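With one protein chain withheld, the remaining protein chains of the complex are depicted in position.
Letters are used for the chains, namely A and B, taken in the order the chains are written, and counting of residues starts over at 1 for each.
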Amino acid sequence: MQSRSHSFKENAREAIADPNIQAAMAKMKVGFTGKRLAAAARLPEFEALRDAARDIKNHSLANLDFYLERYEAKVLETGGQVHWAPTAADARKAILDICERAGAKTVTKGKSMISEEIALNDHLEEAGMTVVETDLGEYIIQLRKEPPSHIIAPAVHVSKEQVEADFRAQHQHLPAERSLSEPTDLVNEARQILRQRYLDADVGITGANFLIAETGTSIIVTNEGNGDLTQSLPKIHIVIASIEKVVPNLEDASTILRVLARSATGQEFSAYTTLSTGPRRAEDPDGPEEYHVILLDNGRSSMLGSEFQDMLRCIRCGACMNHCPVYHAVGGHSYGWVYPGPMGAVLTPNLIGVEEAGHLPNASTFCGRCESVCPVRIPLPKMMRHWREREFERHLTPKSVRHGLGVWAFMARRPALYHRLTGLGIRALAALGRRRGRFTSLPLAGGWTKYRDLPAPQGKTFQQLWAEKQKNGRAAK
Amino acid sequence: MTTAREQILGAVKQSLKKNNPSGDRPDELAQRLSDPKANLIPERSRLPHPAQVDLMESMLIELSATVKRISSLDEVPDEVVTYLKTRNLPQEVRLAPSKELQALAWDDQSLLKVSCGPAREPDQVSVTGAFAAVAETGTLMLHSGPEGPTTLNFLPENHIVVLRSSQVVGAYEEGWARLRKAFGNGTMPRTLNMISGPSRTGDIEQKIELGAHGPRRLHVIIVEDGHAETGDSAG
Partner (left out) sequence: MSKPEPRVGLFVTCLVDLFRPSVGFAAVKLLEAAGCRVEVPELQTCCGQPAYNSGDKADTRAIALQVIEAFRDFDYVVAPSGSCAAMIKKHYPELFEKEPEQLAKAEELSARTFELISFLTDVMQLSDVEAAFPQTVTYHDSCSGLRELGVRDQPRKLLSSVNALSLVELSDADICCGFGGTFCVKYPDISNIMVTSKTGSIESTGAQTLLAGDLGCLMNMAGKLQRSGSDIQVRHVAEVLADMTDTPAIGAAEGDTRNGGN
């Protein structure tokens, strides 16, 4: 996917001006948060489970080489194949090779963010294959030729009226007079259209929420059942997973699963948690004949051991963006690449470079709501600050900011000078603004006064008044 | 030339050296795989077995599944016919090729057409067994195998699951224990489906709709068969 992260500000401005996006965001910002809160309140152990989930991921990451090797050995033992992919291009090539060898014409896909990360659909389509996204949200945005705007609700920015228009435009063989005004109608139509696609598919591709080293198992978590039809009906099942998805055993996966759905949608457990191990067995009446796992690195190994290692704990629940007021203001597309919201603000610069994605870790008030809901307690604001530090070190911070900051810091480090100059400056400012109490515009404060008034200072600084009070004797008290 | 595998594993090892003093010994790591230990298990499902079955039922209902409790496997065909009638569904089911289910007196149901095997596209109703059920969240565990085609769990619009009460456990971890007992440590069936209610989506304006791709309805027949047991498969 071509990045538009560098134009974050412009993207945001467009999103702010788009009434559809604003209406969708207004809805999502209350929906997900309320449901998560209720789910967490219902499970007394929820906070302790978050700690446990964090610890499991930390342990897995600290021993990632060991668990990856054991995972691979198990996959091979159960008749599956493992393809190691250092880069996105390697992953695309491995998948294309499998599809071409199978003579695939139609490929169905379950929702996979890794697939977005490696821009898989374009690659397969260029090779002449028909690629069908089967998750309803992914199907909708595939029709609209858009990227997902949320990692678990890819079409959260689209209104039902827009979906209706898309379906009418795309499904022209269906009667024009049919009713499509309700979500139920739309879901039924998608079900009907996609049903044939599952049956036609030669290859089914899914992502993975977890890989289990104990058993060589991949796990997908869905609500629609599309992932299951995608991976059960075709002859070949390909799993795309990044290397940090591996955890030691089923018990570890269970602990993380207990916080995943609750954090994501507020469900106790998603409708379908599916564990897949190898291809169908000789005696199985159905299931795929081949099982391939693509293990993608694409920058993760270099996050290990860095100040961004904690980000690799991420289980892609989306709680951070569900709770992010900046995401609510600008929607997911503004972030310009695959991963939006706070997790994207940390991950994206790691994957495509901070030169391209530098706005993302800066566009945060550090309000900390993301960290407060993260099921694996990733210190997201702290890591966004790490990016700002790297930008500052590498002189990527805008010149005006650097300059202003330099002058301010020079003063702040010299209290006597600071108090003298601020005392003078504030007195002048107060004289200008005191009568009205505020400024509607002020030179050099345009960023502030474009949208809001600036309260005028009261007059003297506290330090001046305090000094006067001390001088006027302790009699005051 | 280094392979892609060596390249990734080498980079991982290299990075881990920087900031991860290896406190974990290889034998401890290996043990975590050969002898997995449960982490924190919520209290919610730590109940006497009859209460676990009740919890299973109430969680299923909360998940928009329907539940019927009966006292003997012999009543299953009757219950299936009744269910189809009340839902206005055709009297035709695709049955999992499980010995236990096939042995039931389906022939006594003159109205009902029963066929056996993996699901095919026009099938509207499937009837399967289960391997276990986790009361904690109302989650059914079904696995693939000669007696359990996976397609039966997803293709038809209506999925009827015959669950014996002894198959109900409290937490996921107890399900894994039964699985290990049935298949051996570290061994899994091709597919293990953990099913919590019918298929659903919230992808259009976050309104929850049932029956997105998988079954629109999930009906669970809980057959009372006494106390908890030591998990053998019902397919």
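Quick note on the criterion: contacts are C-beta pairs under 8 Å (C-beta built on N, C-alpha and C of every residue); 3 or more make two chains touch, one makes a residue touch a chain.
Nothing here was measured: the structure is a model prediction, and the numbers come from that model.
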Completion exercise
Check: shown chains touched by the absent chain are A
Completion exercise
Checked against the full complex, the residue among A:Val326, A:Ile352 or A:Ile378 that touches the missing chain is A:Val326
Fill in the blank from the handout: Absent-chain interface residues of chain A come out as 9, 12-13, 16, 325-326, 329-330, 362-369, 371-372, 382, 385, 387-393, 397, 401, 405, 408-409, 411-413, 415-416, 418-419, 422, 426, 434-438, 440, 445, 447-463, 465-467
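By definition in this document, only the chains that are shown with their structure count from here on.
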Handout entry: Whole-Å separation of chain centres (CA-atom averages), chain A against chain B
Key = 30
Handout entry: Touching residues on chain A, where the partner in the complex is chain B
Key = 24, 27-28, 31-32, 43-45, 48-49, 52, 56, 59, 61-70, 72, 74, 78, 83-86, 90, 134-137, 140, 153-156, 158-160, 163, 183-184, 186-188, 190-191, 194-195, 198-199, 213-217, 223-226, 228-229, 232-233, 243, 248-252, 254-255, 257-258, 265, 267-281, 283-287, 295, 297, 301-306, 309
Exercise for the section: Report the residues of chain B in contact with chain A in the complex, numbered from low to high. Expected result: 3-5, 7-9, 11-20, 22-24, 26, 29, 32-33, 36-40, 42-44, 59, 63, 97, 117-119, 121, 137-139, 144-146, 149-151, 153-155, 171-173, 176, 179, 186-207, 209, 211-215
